[in-house]
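A short write-up of the structure that comes next.
Every protein chain except one is present and positioned as in the full complex.
Letters are used for the chains, namely A and B, taken in the order the chains are written, and counting of residues starts over at 1 for each.
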């Protein structure tokens, strides 16, 4: 099914030649001046739409596709049917994404400040920003050029946004310095007090002042309703390019390296440190004050209680190296499957 | 304790005869014209309040109840004390719910558009809608008759709401077609970009355009702060009558059948497909691209890594069929309990 034009209007059609250039790919087998108007899946794309093949398990869909063009790896090009162009590249998924973004460009921002936005007189909003209805921007905040602040977003006092950030509806952000091109999805919560308190001799809890900040590197993305608490002392830091999915919890003083991927509903407790390129699958958790090395991978629902070396894969709760855990589960299954199994 | 009239004002009292009719039950043992004013639990309901018994473990509470009437199954009717009426039905819980909804009717909506709502001139709002303070409704959106849009809700451009929907405070909804009678609780996030990106040869992440929609069937309900991402290509679909509890995550291109029940903090990864009547207990997770058959049941905190056949119950992480998992845990407990247990 093609994209619904109510939500994803198509831009001007582009020639196969242009699309191949956008993709960094090689055009095979059709008129380079033929124009494509949109994108669609192999099963349903029409003759003016571009599709892609990235997973060999779907290669059979090529035989019956009616797509105008397909982005794919060289080995599959011979299977493209007559009447369909091939755009050949070593990275079909990436290349297709670039084509899709050109044929269905995201809506252009509409620079301007809605009359209902409440912007403190000491805040600065650089040229080219779109500030939506009922947005609130606090004292001394600085909004970089070309930012889009959606309706109902709240930007706290002193917050600095770099150029080209997009702040979603109902997102709130305080005590934070934000790089360029950062995206907060709806309802993201950045910079609130972390969960820190001392216990009095009488057993009452007293909040520890949370005197740090949040630092979001360039191109960080934070999913809907995710939470990033500010540091208690020092900062909570998400390295450049790091992406959080929805409903993720990041405790105070957590630090990640560059390009980490944190999937939905993960929780990372206070003062944990992640290296570069760490991947944390959905619903995993980490206790505080541990270190996870570069490019380690944490499995879904894992419970990480100890440091993880660089490059290590861990799974399970408590988390162990993946190979050992899988062997343990297999052992348990085998024992349980034998009704006469005894312990020794 | 009776319902607090500040929050749940009682409607006009109703006769036992009327209440029996509402319940689809049979009135036994009292003046049919006697009027009831509210509802309450067996332990505390007074002579003008209706209570219910649905669980035989609480049957002893009948002996001392002062309720004016009790909704229950026929077998318990003989235990109802003198002075208390019995409303006998095969579905006491359902019947009681219907009575409660009549004695404490939800507040009537107050059709009208608050002066502070920002409604794009190209949007259409059908008659009988209540649009709250600071609601924002985007270009070309269509709001069906009798909808209630709470204060601070944001409805994006092009969104279509069927008749009689209720959109809670601070909810946001974009790129979505919504059926009749759909309920979004506060802070629900519908239609934002899913978590999809390609990796460049240099190792950077590039967002894949998310060109689909969300389709919510009739009478779908979405809990507070839950998130439903729109499709990447094609749609994310929740079938008619499906209910999500709070803090649930639904990834892009997930499809559920009709009448699924998804309990709090569940996460379902992209492109998973659920049949009709699937039940997913709290905090369970599912990986992407799997299929769960009709009426399968997924246990709390389960981690579903593979397809689940129709009607199957699975538990554990990774999830196995419930019987096998329980046997495995029992085996492990037994082995661990024997201090002299050896491996072979």
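What we mean here is this: a residue touches a chain if its C-beta (ideal position, glycine included) is under 8 Å from a C-beta of that chain, and two chains touch if they have at least 3 such contacts.
Keep in mind that this is a model prediction, so the values were computed, not measured.
The chain not shown here is touched by just one of A:51, A:236 or A:265, and that residue is A:265. Residue B:246 is the one among B:15, B:28 or B:246 that touches the chain not shown. When the omitted chain is restored, the residue from B:15, B:91 or B:291 that touches it is B:91.
Seen across the whole complex, the unshown chain contacts chain A at 116, 118, 134, 136, 140, 152, 154, 157-158, 170, 172, 174-175, 187, 189, 192-193, 195, 197-201, 203-209, 211-213, 225, 227, 229, 233-235, 247, 249, 251, 265, 267, 269, 283, 285, 287, 301, 303, 317-318, 320, 324, 327-328, 330-332, 334-335, 338, 340-342. Chain B meets the missing chain through residues 1, 3-4, 6-8, 39-41, 91, 93-94, 97-98, 100-101, 104, 106, 114, 116, 132-134, 150-152, 168-170, 185-187, 219, 221, 223-225, 241, 243, 245-247, 259, 261, 263-265, 277, 282-283, 300-301, 317, 329, 332-333, 335-337, 341, 343-344.
The rule we apply is simple: only the chains that are shown with their structure count from here on.
Separating the centre of chain A from that of chain B, both taken as means of CA atoms, is a distance of 28 Å.
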